[in-house]
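Only one protein chain is missing; all other protein chains are in place.
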Amino acid sequence: MTRLTASHRSDYSLFRTLATRWGDVDIYGHVNNVVYLAYFDTAINGWYLDEGMLRMGKSEKIFLVVETGAQYFAEIKFPDTVYAGISVMRLGKSSVTFDIALFTNDAETACARGQYTHVLVDQQTRRPVAIEGHTRHCFEKYLVKPLSG
Amino acid sequence: MTRLTASHRSDYSLFRTLATRWGDVDIYGHVNNVVYLAYFDTAINGWYLDEGMLRMGKSEKIFLVVETGAQYFAEIKFPDTVYAGISVMRLGKSSVTFDIALFTNDAETACARGQYTHVLVDQQTRRPVAIEGHTRHCFEKYLVKPLSG
Amino acid sequence: MTRLTASHRSDYSLFRTLATRWGDVDIYGHVNNVVYLAYFDTAINGWYLDEGMLRMGKSEKIFLVVETGAQYFAEIKFPDTVYAGISVMRLGKSSVTFDIALFTNDAETACARGQYTHVLVDQQTRRPVAIEGHTRHCFEKYLVKPLSG
Partner (left out) sequence: MTRLTASHRSDYSLFRTLATRWGDVDIYGHVNNVVYLAYFDTAINGWYLDEGMLRMGKSEKIFLVVETGAQYFAEIKFPDTVYAGISVMRLGKSSVTFDIALFTNDAETACARGQYTHVLVDQQTRRPVAIEGHTRHCFEKYLVKPLSG
């Protein structure tokens, strides 16, 4: 993966608030790297549910992750509050790729930044379907030129 | 274990706010039973840290769990907000047992209720030490007669 | 809860093998208390699937947890292998309560022991249904008198 730079809050217009947990912390006294991806997953799906782009357990079309990844710049500690800044890097016919950055408490510079690609599929067949209507509109609202790496 | 009744918010005076995550939900579409215990763990330790009863990675005396358990009355769904109501059921020389109940969103009746026992130990020897001073004072503040089961 | 004694491998005839993970370990360098419950959950449901008592995502009747709990006697470390010893303490019309103990590596004495109660419900209505046939037979095979606490 190309090495990304740590982005800033001002690079994003969509934010989600996330909470750390005691068990997120590993033997090294900081939030384990894997948990950052759980923050991504929660930020994205929580936004979908709030926007009505997904209905929990009731949608005929669901989003499956085909790629995810993160680069780590600084530690997260418990009980930090984490803010996810989200923008849409790429919007294809059936897929969407997010640029997500995590910020702790009042920090302006990201402690981690990653990419996360969802494909919209039919829940039964698991075959890709087109992203349309309200859902596409929500993505377009946050579609930006990719930040320089 | 004796079957507990679902307690109410009015039974508690100490509350902690917890956030659900996408991955908390299992194949049955609700938060997995194990995660409720992670909510307990986060509520108790988060309170300790906020009160200065514990310093993350820096305390010579730490709390270890010797017993935990929960009874389940209703589902939690993502992205519910969960409120933990906490009271101190028993306060011994080195141990403390909490009555913890979880409430979703604006529900007045608990969706789960459990017990959680911490023992204060020396971090090096892992032998029990006395709960004293500020920490004991914090526990005494929330010490109540056990609710009738 | 009544204080349980640490049981032994010889107290059980059904065993399940479980693997620890790096992220199971918390800031204190041992497996976090919550993860023990995930071991219980995996041991029980894994046995159901192997025995055909449950089909993943295809059963009209599913088991929901109404109570769980554990008492902790000794630490688990990564990368220990954990063995769950399981017996059936109580078998009701719709519910089953297990006595579960966890053993690390070649230890004969349990590092933790708990109880875990499942209720069989209709997946749609979530109302209790009778445990019958093959499933009841599997439970009866491991039904023992409760060990003295």
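All chains are identified by letter, namely A, B and C, in their written order; residue positions are counted from 1 within each chain.
One rule holds in what follows: a residue touches a chain if its C-beta (ideal position, glycine included) is under 8 Å from a C-beta of that chain, and two chains touch if they have at least 3 such contacts.
Treat the numbers as computed from the prediction; the structure is a model and nothing was measured.
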item	value
Option touching the unshown chain, where B:Asn32, B:Asn45, B:Thr117 or B:Thr135 are the choices	B:Asn32
Hidden partner chain, touching residue among C:Leu49, C:Ala130 or C:Leu143	C:Leu49
Contacts of subunit B with the absent chain, listed as residue ranges	22-23, 25-27, 29, 32, 34-35
Residue ranges of subunit A at the interface with the undisplayed chain	1-3, 27-28, 32-34, 37-38, 41, 56-57, 62, 64-72, 114-115, 123
Residues from subunit C at the interface with the omitted partner, ascending	17-19, 21-23, 25, 29, 38, 41-42, 45-46, 49-50, 56-57, 77-79
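Note that only the chains that are shown with their structure count from here on.
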item	value
Degree value of the rotation bringing subunit B onto subunit C, based on Cα positions, nearest 5	180
Maximum centroid distance from subunit C, chain identifier (CA atoms)	A
Most extensive contact between chains (C-beta pair count)	B-C
Centroid spacing, where centroids are CA-atom means, of subunit A and subunit B in whole angstrom	30
Cα-centroid distance, subunit B relative to subunit C, in whole angstrom	22
Subunit B, residues touching no fewer than two other chains	38, 41, 56-57
